[in-house]
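Worksheet for the structure shown next.
All protein chains but one are shown at their positions in the complex.
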Amino acid sequence: MVGEGILKGLAETARNFFGSYVSKDRLTTVQYPEQREPQIEATRDFPFLVYDGADWQQGMRCVACQICEKECPPKCIYIDKSKDKKPDAFGKSQFYPATFNIDISVCMSCQICVEVCPFDAIKMDVDYHLSSDNRFGGLMLNKQRLSKSNEYYNAIHPTEAAAVDAQRAEEKAKLDAKAKAAADAKAAADAKAAAESSLAQFAPNQSAAGDPQ
Amino acid sequence: MTCLALWMPQLDQIFVTASHWLLSYLPAALQPLASAILSVAAIIVAFATLFALTTLLERKGLGRMQNRYGPNRVGPCGLFQPLADGVKSLTKEDIVPIRADRAVHFMAPVLLVAASFMGYAVLPIGRNMIMVDMNAGVLFFFAVGSLMELAVFMAGWSSRSKYSLLGAMRAIAQMISYEVPLVLASIVVLMQAGSLSTVSIVNMQASYSGIWPHWFVFTPWGFAGFVLFMIAATAESNRSPFDLPEGESEIIAGYYTEYSGFKFALFFLGEYIGMFATSGMAITLFLGGWSAPFSFLAWVPSYLWFFAKLLTIIAIFIWVRGTLPRLRMDQLMNLAWQFMLPMTLFNLIIAGVWHFMPGGLLRWLVCSTMVVVPCILFGGGLKRKKKFQIRTYHFSQ
Amino acid sequence: MSTATHSAASFELEQATEPGMDQLLEIAMGPQHPSTHGVFRMNVLLDGERVVRLKPVFGYLHRNHEKIAENETYLGSMPYTDRLDYMCPLTNNWAYALAVEKLAGITVPERAEYLRVITGELTRLQNHACLIGFLMQDMGASGTPLMYAFRQREIILDLFEALTGARMMCNYMRFGGCRVDLPAGWLDQAKKVVAEFPLFLDEYERLLVSNEILMDRTQDVGVLSAELAISAGISGPMARASGVDYDIRKVDRYSIYDRFNFRVPLGSHGDVYDRFMIRVLEMRESVSILQQAMRDIPEGPIVDPKTKIRGFRPKPGEAYGRIEAPKGELGFYLVSDGSPNPYRYRVRPPSLINLTILEDLCLGRNVADVVVILGSIDIVMGEVDR
Partner (left out) sequence: MNLEIVKPEIEANIPGCHLEMVTNPSPSAQHSLLLDAEHAFAVALYLRDAPNLRFDFCSNVTGIDWPGKVVAQKVKVRKLVDGVEQEVEETHTTTIPGSLEVVYHLYSVEKKHGPIILRMRTQDREAGVHLPSLTPIWRSAELQEREIFDLFGVIFDGHPDLRRLLMWDEFQDHPMRRDYVDPDDYEYEPTAHDEVLQRAQQHFSQANPVQPSEEEGR
């Protein structure tokens, strides 16, 4: 019979028409500004720089090694290495980025910078409200706009951040133990003075790093 | 209750009495002119509002069929969306192609809208609510309807665009082909009613046996005629699945490719108004015009029934649009000349048989068979010629 | 811009000089046209509405992907492959990873192979579903099938996002494995999605398969013979619709496809309807593969530990790796000279090569058929123009 398939199709659209009033599964549209989709943990959009503690300049993990700049496929990262050094979270004296710019109009959110970073300093953000009225400057993020705290990182990617923190704590403990052993050895050789000075060296940084546990 | 029963006829005639009352203030010499202006204004306002409502309903209905919300941002439930669309089309730049024929390019949408509105002159919208009770009303309606073809062709030709030209060619071929079955399908009603006047056609249908009305659609020939008329009307008004003249995936927007801004909106308006007009004619011819579907509902104002029927037909249009893919030109022509035309001609014979046979079950049986058999024959012929079928597939090992 | 104007000018000249051409209508369908699936152009010569000649024009989206890749590290090209056929990023990743693994002789852990199969088949599901939607859109079905497909695709893209972090630009595969392991609860969710997918297919089939208008529009339209399909290098569902029994998953048995039990549907007519139906049937087979893969997935490492992320330098040589992508045979040809960048990087784009026979299919048909035939070929301009 001619028209059978057409009637079947009509029945199907009618079913969907009424179904969309009944079933939530059918109507998948999210009414954006009022409704938001739940944040998926793995989501990524653009990179940011992690810092420990309260002060973004003090606690910045980035040591300006420029690996990410080299590996970035669209070459959207620009780093100037500092002239001087400052102590990092582990107490090692390191360079820091004098300039760290990411042009997110060029960035393609590929995450390769995160993968190659040996210092867990650059991670992927989830903030997609990035509209700007300035075509050129507004999408060029500088060091300050890129810096986000470790707490923020823990909030957006809890599983991944916990693993990173645990690893860093382990590293730090190792370094501490090493330093302690060195200090002990020194103390054995020399008396108290050396041990005190080494303690004095570590104390302020520990507070700046925040407690990773 | 008695109060309601008393008031209902008043309510039914409220527009008629109101216009009489308004006109009584004018000198007698001006009254015919003023009456015409008043009715024209009323029709334009009513159907332009219906157009706005339909665009919204269409988008919402299609949206729901496609599991979307449809427009719901402007105003409550998106009610002001048509208004926003209107403002948008008014503020858009009006672009005319350099090499276009500017005069014709301008006139085409105007003519289209004017032609599509003219048909309403003979449509009885309610009891005593008709602009001109012409005794050749149906003829006038189809004559005016064919003016739209001219407007469409003017648009396509004057734009000097290849897509517009293709669209216009398709439109002309399609609209002329479907005009034939459209008129032939309505002839059965004229045969039965013995009149070309729309008012007397509706009056014939507005009586009841028991609670059932005497609508022509409730006879075999009337049902076949109605279905054929609706198919032809869909093609006439370029609605999916017969929207080839503007098939957006093939020829951009067909004859109005080169129109923008308010002229584009006029095309849109003209198309919908034309669709309402042909639907209104289908209601008048087959669905008893403004008459109620059951005798006990006859107290509801007649114009409400008309619009209820109109909205139902529009809903079916939207439903079909949301489901079916478009036909191709040759298939469209095959349908017109190999199925619609023989069916409508055969329907004339059925109507004649119905007229001369004595009433009763036998008449019903004979006429129904006479509808079903050619339908299967012609439809099957269409299918057999194309040799399409559901296929089975095999798998490699 | 200059492309369009120059070509148009040269074309008009041609039109004037050839005899008998004044009776014909020349139309440039595209690059801005609703149904060219991107910025693709066909110069169509029409006699009435019948196509007399059709010349495809490419390159509007050309960005010299291959040259970019020659200046990137091997890993740096991985995110660019997402952008080739942006409907199915994961199979692009896979094909590239496979080619590099062949080039450098890297083995892939078993769990990673399963992850690749799962993500790859999910990609196939959503690509085929959407393609059918696009095809119906070209046929004028006002988007209803497309919206159903997109509803389903959304669910699959949510899975991709939960796993890879992005809906479309996944950048998930790595040389010797995958980037991240499944997050908690992902597999259960995916099982649910796959279990519900046949319901969607049933709905799709009720809506479309027996529709007379659709059959009338697609059957015996754009018939491609098996001989021409093989000679013209047509691959994927399009070749199988013409009855060419060639599925790289079966022929090459790459990855772990030899472990799964699935069938390869074959068409007999090679027309648009067959191409459409083959995709429907392939989706059903993909569902079966997915169910088997998700049942059997083992625990274990997801990436070969010997492969370095930085400083990856394969030995000099070359390799051609190919997979059965949803659109056809997607191959990557790599030449290494021992440096961190590939010396030569070539994509074998199924979309482009499947377009070889476009003119053959369209000649003598009319404009309405051209868009349907183009829709059934399944192209993505990101891949055609590269």
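We just call them A, B and C in the order they show up, numbering each chain from 1.
Here, contacts are C-beta pairs under 8 Å (C-beta built on N, C-alpha and C of every residue); 3 or more make two chains touch, one makes a residue touch a chain.
The shown structure was predicted, so the numbers you read here are calculated from the model rather than taken from an experiment.
Within the complete assembly, C:314 is the residue of C:222, C:314 or C:375 that touches the hidden chain. Set against the missing chain, the residues A:30, A:54 or A:106 yield one that touches it, A:106. Of the candidate positions C:217, C:322 or C:365, contact with the hidden chain is made by C:322.
With the whole complex as reference, residues 2-3, 6-7, 10, 58-59, 62, 64, 66-67, 102-105, 228, 230-235, 244-246, 251, 314-322, 329, 331, 333, 335-336, 343-344, 346, 348, 352-353, 355-357, 385-386 of chain C touch the missing chain.
The rule is short, and it goes like this: only the chains that are shown with their structure count from here on.
When chain centres are set by their Cα atoms, the one at the greatest distance from chain A is B.
Across the two interfaces under comparison, A-C and B-C, the one joined by more C-beta contacts turns out to be B-C. Each chain gets a centre from the mean of its Cα atoms; for chain A and chain C, those two points are 34 Å apart. Residue positions of chain B touching 2 or more other chains, listed in rising order: 65-68, 322-324, 383. Residue numbers of chain A whose C-beta contacts span two or more other chains: 2-3, 6, 9, 12-13, 16, 26, 28. By the touch criterion given at the top, residues 2-6, 8-9, 11-13, 16, 26, 28, 40-44, 67, 71-73, 108-112, 115-116, 124, 159 of chain A touch chain C in their complex.
Of all residues in chain C, only 72-73, 75-80, 144, 148, 151, 154-155, 158, 161-166, 169, 171, 179-180, 183, 203, 206-215, 309-310 touch chain A in the complex they form.
Against chain B, the residues of chain C that register as touching in their complex are 25-27, 33-35, 49, 136-144, 146-148, 151, 207, 209-217, 219-220, 245, 247, 250, 263-269, 273-274, 277-278, 281, 366-371.
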